[in-house]
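Every protein chain but one is kept in place in this view of the complex.
For subunit A:
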Amino acid sequence: MVELTELPIDASVVTRMVTSPKSGAVVLFLGTTRQFTDAKETVTLTYTAYAPMATSEMEKLEAQAKARWPIDQCVLIHRLGEVSIGEASVAVAVSTPHRRDAFEAASWLMDRLKELVPVWKKEHWASGSTDWVHPGLVQRPDENTLH
């Protein structure tokens, strides 16, 4: 199950969603919003998405993980909109018969989600400024403004 939501993520609800008599392991990962990035303080973060593609990419990841590990239940949830410091912005939860598969699958899902799912975050700094976070973005000189 995948979901984009503007509501807080309830860890106990997510855990119940993947818990199953068939499984001996449940791994729940929560990505939470961090107050400090190096010395810069964040007040809040805003998440935005290309929603239809984000949903389909998360569904693909779920299917790929299920093909690779003996997953019983899988839940991927991402917050959109404003998320306060300390809240969960993302939840990845899987249940499997044995713990090693659950750890591996959850870790793989989270890594792939950060690479492929079109969701972006904007930092609202304590200084009042804002920045989009775009890892790997290269700002090359603009040929149109150099001449």
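Keep in mind that, in the parts below, contacts are C-beta pairs under 8 Å (C-beta built on N, C-alpha and C of every residue); 3 or more make two chains touch, one makes a residue touch a chain; residues count from 1.
We adopt the following convention: contacts and distances are computed from a predicted model.
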Protein name (UniProt record) of the chain left out of view, among "Methionine biosynthesis protein MetW", "Xanthine dehydrogenase", "Nitrite reductase (NAD(P)H)" or "Molybdopterin synthase sulfur carrier subunit": "Molybdopterin synthase sulfur carrier subunit"
Given A:S23, A:T42 or A:S89, the one touching the chain that is not displayed: A:S89
Residue ranges of subunit A at the interface with the undisplayed chain: 31, 47-50, 52-54, 56, 78, 89-90, 110, 113-122, 132-145
